[in-house]
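Heads up, one of the protein chains got dropped from this complex, but the rest are sitting where they should.
After this line comes subunit A, so read on.
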């Protein structure tokens, strides 16, 4: 137990703000959560109420941005990059600047199309594949929202508070960090959506199967079942769609 605790504090010392410390205080379940994240690569985020469809889209976008940064595919966080690009428009002859520009455009495109997709269909699962091929990626992240109760209206939780809870859990669980340097690799986004949702940008991949021989990191978002007993839909008619482009990543 004490070694677990020292591990947590060690990993926290570097990157976590004071806010997270308050979450850690004498929290036995946090220790268990960290163990689960390290051993099984699984993090559970349980929201105390329903969320909106727009909220789901935000969660996925923010997780995508976060993973790209944490897995060293971006040199700064997305928001910092957007800011720095606005501040100092570079020369188009500069190769590094062009690479940065390209990555940002790719990422923006994916984020935009995710919004379109969310307006057409429920999305119970999202996969982020880094490196390798679709069959055998180097790293595999799944965002599982099957047990998330989606509703509309005022009774839903605020997106900002959900995001705060989500990222606090992610940082405490320490799922994404790695002290070793990671190579640049293309990131592919796959989404599970309804067969007849009519999305055009994402390409259907009916044959796709989730790779099993790669360690999978799962971020599972759900609604507390004690507060909501509504049945989630069955996902039978949901098929995989793949983004037609990959996000290449860059480092300065």
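General observations
Criterion: contacts are C-beta pairs under 8 Å (C-beta built on N, C-alpha and C of every residue); 3 or more make two chains touch, one makes a residue touch a chain; residues count from 1.
Here, contacts and distances are computed from a predicted model.
Comparing "Small nuclear RNA activating complex, polypeptide 1b", "Pachytene checkpoint protein 2 homolog", "Exosome complex component RRP40" or "Proteasome subunit beta" against the UniProt entry of the hidden chain yields the protein name "Pachytene checkpoint protein 2 homolog". In the complete complex, the residue from A:32, A:94, A:115 or A:200 that touches the missing chain is A:200.
Residue in contact with the omitted chain (choice from A:102, A:133 or A:152): A:133. Interface residues of subunit A facing the missing partner chain: 132-136, 183, 195-196, 200, 203-204, 206-207, 209, 212-213, 239.
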